[in-house]
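And now, subunit A:
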Amino acid sequence: MERGADPERRPTIEYANFVIMLLVALGIGIVAVLASALLGPKKASRAKLMAYESGNDPEGGGVGTGQRFPVHFYLVAMLFIIFDIETAFFYPLAVAYQKLIPFAFFEAITFVLLLLVGYVYILKKKVLEWA
Partner candidate 1 sequence: MNSFTDWLPTLMIFLPLLGSLLLLVTPKTFRDEVAGFIAALTLGAGLAIWRGGGSDLFRWDWIPPLGITYSVQLGGVSLALALVTALMSFIAILYAARRIPNPGPMLSLILAMETGLIGIFAAQDLMLFYVFFEDALIPALLMLAIYGKSGRMAALTKFAAYTLFGSLLMLVSIIGVKTLGGSPSFAMTDLKQNLVTDSAQTWLYLGFLTAMAVKLPLWPLHAWLPDFHEQNHDSGVPDVMGTLYKVGGYGIFTFAIPLFPDASLELRPILMGLAAFTALYAAWIAFRQTDWKRLLAYAGLSHMGFVALGVFSLNETAVIGAMYLLAFQNLYTGALFLSVGMLQERIGSLDTRVGGVMTQAGALGGLTMALWFASIAVPGMAGFIGEFSILLGAYQVSPWLAFIAGITTIAAAAYALTAFQTTFWQARPAGSVTLRDLVHTEWLILGIPLAVLVLFGVYSTPALNLMQPAVRAVLTALGGN
Partner candidate 2 sequence: MLQPPDVSLTPLLPVLIVLAGAISSTLLGFWVQRRTLTFINIGAVTLSALSLGLLWNRAASAFGGSLQADNAALLLAFVILTGTLMTLLVTLDTAWRARVSFPEFDAMLMYAVTGCLLIAFSGDLIVMLIGLEIMSLSGYVLATLQGSRRAEESGLKYFLLGAAGSAVLIYGIAFVYGATGSLNYAAIAEKTSVLNPENTAILVGGALLMLCGFGFKVALAPFHQWTPDVYGGAPTSVSLFLSTVVKVAAFAGMLRVFGGALENAPGWHSVLAVLIAATLIVGNLAALRQTNFKRMLAYSAVAHTGFLAMALLGTPQVGGAALTYYLLVYTLMTAAALAIVAALQRSEEGFSLLDMRGLYYRHPAYAVALAVCLASLAGLPPFAGFFGKYLVFQAAYQNGYAWISILAALTSVAALVYYLRPAMLLFMPDRTPAREYSLGQRTPTTLTVALGVVGVTALGLLPNIWYSWVANPAIWTLLVGR
């Protein structure tokens, strides 16, 4: 079915294809940026290079200066990590699900119930509120 590859080597070939795709895709971006850098005009002025703050002179800012933002974003990030990992666990189970019934069913239910415990907890903790 596959051209030029015995079944043994097929995955490797596919990964090579993947890398080629990735390189081409990134290459397009790089080429575009380079083209613009070469072709575009360069007439920078101080005002032009200032960060935009609705027309006022920018205060502070800059990378890594410890700008503060609502702690909520941290919470979302953490919740995401946790739930995403849960999802990652669920994928193999889902793929193998039909072969593993009935064990997998109880497994899945237990898993979802545990997940729900955490979900109810964050719900009650009002982590999911943005006000």
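Keep in mind how these were chosen: all candidates are chains of the complex that A comes from, given by their letters.
Just so it is clear, a contact is a pair of C-beta atoms (placed from the backbone, for glycine too) under 8 Å apart; a residue touches a chain by one contact, two chains touch by 3 or more; residues count from 1.
Please read all numbers here as calculations on a predicted model, not as lab measurements.
Visitor: Touching subunit A in this complex is which of 1 or 2?
Guide: 2
Visitor: So in the complex, which bits of subunit A are touching candidate 2?
Guide: 102-103, 105-106, 117-118, 120-121, 124
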